[in-house]
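In this view, the complex is presented without one of its protein chains, the others remaining in place.
Up next is chain A:
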Amino acid sequence: MARELWKGNIAIAEAAVRAGLEAYFGYPITPQTELLEYLSMRMPELGRVFVQAESELGAINMVYGAACTGVRVMTSSSSPGISLMMEGLSYIAGTEVPVVLVDVMRGGPGLGNIAPAQGDYNQIVHGGGHGDYRPIVLAPSNIQEAIDLTMLAFDLAEAYRAIAVVLLDGSLGQMMEPAEMPPLRPLKSTYPDWAVRGAIGRERRVLSSIYLDPPLEEEANLRILRRWQQVEANEVRYKGYYLEDARFVVVGFGTAGRVALSAVRAARAEGIRVGLLRPITVSPFPSRVLRELADQVEGFLVVEMNTGQMLEDVLRAVEGRAPVEFFARLGGVMPLPEEVLDEIKRMASTPLSVDGHPRERWLQRMLQPA
């Protein structure tokens, strides 16, 4: 298969089609709109379902309904639109039906702006809808990964009856890179035994997120938790760069991770032994590898495009075994490799402090530039 030049949003849309997407429901919002626009052309061409809903609330509840029939279904949006979908996502999680969600993050909170940011990490990974559930969250950092992880999201959502989120920022949505698109998979012809597709000739099935009897809800919570334990045991993914002899390890996901890669290479060129760990699944989080690295390295540098949301997960994984530092740009400002390089150089040339919180130390440095 030859490489073609794909724009992130469109690459994800086509990858979903190739994965067997049968129904898409969405509402336009920058910097994600090309995804919906492309599917508005592509889905009808294939005789599949495309609906531009009246709102994000409408879209996510259409997704909920379609998911109950056992077909592959997806929606996509950007940060403020994702917020509007949270109630529906909780119902989807509570009903244990598989759904793929794409969040092309922009600057916030609130209306914010349309520039790239990573401020939705907590909303997607740790929160969002009410109740006890965890989505699988895949964080691509280039267009090939966006394609591959979109395909994977459908498989994982189905395997674990879970919500699988492809989490990226606006720069990846708008970027073009060469990538290989996998062949079109045939649509499903068999459906899981929970799907509701007409009950003629069989016992009726009920899909719902309502369990009025608390012990039954407890049972449902435990069922969801056990599936999550399987996800944690089987689905952690990350990519390491130059880790073998690394004194320091930079940790970043998505675009922040690839910006850090440039900084790591520049630092290596100056003789600083530094590596990069780029989580590909931010949920389940690659805690074990971080804990292992913590016993080998002199320190970590977490780089994000938010105020340190993944940082808390890194701290939890490292358990104080090594110093952790933090660097971020916020609100739609992208970090530059030079800025991350300066942090790496500072870590390599000065004793690392473990006083206070890394976020606090970062703020101090930001307010009092050297």
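Just so we're on the same page, a contact is a pair of C-beta atoms (placed from the backbone, for glycine too) under 8 Å apart; a residue touches a chain by one contact, two chains touch by 3 or more; residues count from 1.
Criterion: contacts and distances are computed from a predicted model.
Here one chain is missing from view; checked against "Aspartate carbamoyltransferase", "Peptide ABC transporter", "2-oxoacid:ferredoxin oxidoreductase subunit gamma" or "Phosphate transport system permease protein", UniProt names that protein "2-oxoacid:ferredoxin oxidoreductase subunit gamma". Set against the missing chain, the residues A:31, A:98 or A:323 yield one that touches it, A:31.
Across A:75, A:95 or A:142, the residue that sits in touch with the chain not pictured is A:142.
Checked against the full complex, the candidates A:115, A:207 or A:289 give a single residue touching the omitted chain, namely A:115.
Not every partner is drawn; the one left out touches chain A at residues 3-5, 30-31, 114-115, 142, 170-171, 174-178, 255, 258-265, 334, 336-338.
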